[in-house]
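Accompanying notes for the structure given below.
Shown here: the complex without one of its protein chains, the others still in place.
Think of it as A, B and C in the order they're written, each chain with its own count starting at 1.
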Amino acid sequence: MERPPALTMEELGRRLGAEFPEAFAPENGLAITAVWYGGCRVRQPFRPSSLRPGGTISGVTLMMLADVSMYVAVLASIGWMPLAVTTNLTINFLRKPPPAALHAECRLLKLGKRLAVGEIAIGSDGVAGPLAHATSTYSIPRTEIGTIIPSP
Amino acid sequence: MERPPALTMEELGRRLGAEFPEAFAPENGLAITAVWYGGCRVRQPFRPSSLRPGGTISGVTLMMLADVSMYVAVLASIGWMPLAVTTNLTINFLRKPPPAALHAECRLLKLGKRLAVGEIAIGSDGVAGPLAHATSTYSIPRTEIGTIIPSP
Amino acid sequence: MERPPALTMEELGRRLGAEFPEAFAPENGLAITAVWYGGCRVRQPFRPSSLRPGGTISGVTLMMLADVSMYVAVLASIGWMPLAVTTNLTINFLRKPPPAALHAECRLLKLGKRLAVGEIAIGSDGVAGPLAHATSTYSIPRTEIGTIIPSP
Partner (left out) sequence: MERPPALTMEELGRRLGAEFPEAFAPENGLAITAVWYGGCRVRQPFRPSSLRPGGTISGVTLMMLADVSMYVAVLASIGWMPLAVTTNLTINFLRKPPPAALHAECRLLKLGKRLAVGEIAIGSDGVAGPLAHATSTYSIPRTEIGTIIPSP
């Protein structure tokens, strides 16, 4: 997939701040670190509020990161489409997340007219091997030709 | 499954407040409304902070509710076991969640020595049919006979 | 869902024999035992060829039964739609299947214009509790109004 992304990192960051205030609140520090046609990388700095007893990071934090990564990868590939919605997410938790920054890489396996399917690997600084692996499906709303809203 | 639950709602609520401060912070209002051997019901009042543009509730809110419900159902059935961890969660998003309270019901499909598998249906006040359906697997740490820590 | 099914058991059986010769070959004995708008029940008699060492039934046999049940439930609800295809299937294997007949019940959780989502419980004669639980998504092809091919 040699096409350029449909939205730049900066455009994505600005729009997602409005779309996902919970995830993209500035104090969370969630950052898109790379986007391309068909995928992206997202980084979540360590937040003490996501710690669980035993010093691991909550599963919800990993699920949010998987979901956000998939959304960014879809938008980076089809352009701004606020009605695209997750229809399915499957996550396998593989290793205990240490109290450290998380990074996710999403890669689209399919980008159809109606459905996009991607896989997401979540890792942590200083841990070999993935902490979690997810697959997710997005439903893409049908639009008339030409009605995909261009990014401003 | 006619056995009584291994922990009461009150015990579960107290312990989860310490275990999942994010989810069970008093301002969230998350409440266990029923527990039995093999299942539970949990209620999440509406929180404006979980709204997304368009007036729907974020997918992360639903995933957290599914995960918490499964945890409560497992603990209600095997007793306090802080090392039990989610290994898999699959969620299908079925309908747009309106800005209203959510309720989840978890039912264990299997409660083995090593794995517990459950299904969770999430609904909303005033909506017919489920908003989301999840299945989840928990890995149960091996303990010597008699070492399941009794609730205080 | 009080509507009658869109196809009768007899119509479904005849069409599926042509559509899924592997599954519905007469020697397999696979039989639709009930259909309604939104669901169905399917029965797979015991076949020695599906045995694995140790006397259990192969996982593939259960996956096929889940997939067929979902297809029958979708067609029973929307009518004959040969281009409907599975997009996702998640199955949890819960108990060892003994060498006996299997029965599956599928219940649609959502029947939208583009996607149908259902859950399938698979049991066995003489075993309490489900042997396997699956969820599955079907993509429903878009048709112009009136073009759903009526059953003959």
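Throughout what follows, contacts are C-beta pairs under 8 Å (C-beta built on N, C-alpha and C of every residue); 3 or more make two chains touch, one makes a residue touch a chain.
Since the model is a prediction, treat every value here as computed from it, not as a measurement.
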Q.
According to the contact rule at the top, which chains on display are touched by the left-out chain?
A. A, B, C
Q | Contact with the hidden chain (one of A:E19, A:D67 or A:E119) | A | A:E119
Q) Any idea which of A:R15, A:R43 or A:R95 touches the chain not displayed? A) A:R95
Q) If you put the missing chain back, which residues of subunit B would it touch? A) 87-88, 90, 114-115, 137, 139, 142
Q) Residues of subunit C in contact with the chain that isn't shown? A) 18-23, 49-50, 52-54, 58-60, 63-64, 67, 82-83, 85-93, 96
Q) Contacts of subunit A with the missing chain: which residues? A) 90, 92, 94-95, 109-110, 117, 119, 129-130, 133, 135, 137
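Everything that follows uses one rule, which is that only the chains that are shown with their structure count from here on.
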**Q.** Angular offset of subunit B relative to subunit C [C-alpha, multiple of 5 degrees]
**A.** 180
Q: Can you check how far apart subunit A and subunit B are, centre to centre, with Cα atoms defining each centre and the answer in Å?
A: 24
Q.
I'd like the Å distance between the centres of subunit B and subunit C, where a centre is the mean of that chain's Cα atoms.
A. 29
Q. If you average the Cα atoms of subunit A and of subunit C to get two centres, how far apart are those centres in Å?
A. 34
Q: Return the residues of subunit A touching two or more other chains; collapse runs of consecutive numbers into ranges.
A: 87-88, 90
